[in-house]
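Removed: one protein chain of the complex. Kept in place: all other protein chains.
Let's turn to chain A:
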Amino acid sequence: MGMSRDGGWYPLVLSADLEPCTVVGSVVHGRELAVWRDGQGQAHVWDDRCPHRGMRLSLGFVREGALACLYHGWRFGADGRCVHIPAHPDLSPPGTIRAAPLRVAEGHGLVWASVQDAGPLPGDEAAKETWLPVRSLRIEAPWDDVARAIGMPDGHRAGVLDRDVEGRVLAALLPVGAGACMLHVQAAAPAEVERLHDLADWAQDVRARAEERAGQVFLAGSVA
């Protein structure tokens, strides 16, 4: 895993895209994660594997403050411990049955997880602004190529950009695998709707150019 000046923190999803009582998958350098938010609004990040049969927990659902596996309905509470097994409703599951939580932080409009020793959350400069979510999009190109292309401060996965677009933008990159990443884009408040549309278009343009450099062209309607 490449070292970065952002310590071990990775920007998984825009906070606005993780609604209460929902779960979504995410991938950091090939490590599959389940990202979910409980009814109190707290975000959780676990390895995306049910301790029971290895089913991906990100395919499950949130019920009564716990993440339920789609396969057999085993439920896991905020601390990762199994709290309910539908086939044995009277059983109090032993504490050894538990999912594997990672450290989570929420800040600058993003849900972050640490997959290695983590220092403070990156983004001192970002803390000076309020950020409006624009969108996240997947790019089939290496994250560091996208980082260079958009002028991300050297060695960082997240940073405040002043170039390419009018006004300040908080961009954050999640390395999904060797040749793919997610780009999260936010605009400094206040921003008119037109500006948000422009930034969404800019992100699509970043995607198109990066994928062209990577030799990955996605063209709808091109196959009969």
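Definition applied: a residue touches a chain if its C-beta (ideal position, glycine included) is under 8 Å from a C-beta of that chain, and two chains touch if they have at least 3 such contacts; residues count from 1.
Just so it is clear, contacts and distances are computed from a predicted model.
Student: Looking at UniProt, which of "Dihydroorotase", "Glutathione S-transferase family protein", "ABC transporter permease" or "CheY chemotaxis protein or a CheY-like REC (Receiver) domain" names the chain we cannot see?
Tutor: Checked against "Dihydroorotase", "Glutathione S-transferase family protein", "ABC transporter permease" or "CheY chemotaxis protein or a CheY-like REC (Receiver) domain": the hidden chain maps to "Glutathione S-transferase family protein".
Student: Which residue among A:A87, A:A127, A:A178 or A:A220 touches the omitted chain?
Tutor: Residue touching the chain left out of view: A:A220.
Student: Can you work out which residue in A:L70, A:I85, A:V115 or A:A188 touches the chain that's missing from view?
Tutor: A:L70
Student: So one chain is hidden, and I want to know which residue out of A:V27, A:A141, A:L173 or A:V206 touches that hidden chain in the complete assembly.
Tutor: Only one of A:V27, A:A141, A:L173 or A:V206 touches the chain omitted from view, namely A:V27.
Student: Need a quick check: the contact residues on chain A for the chain that isn't drawn.
Tutor: Residues 13-14, 17, 19, 22, 24-27, 58-59, 61, 63, 70, 134-138, 182, 193, 196-197, 200, 204, 216-223 of chain A touch the chain absent from view.
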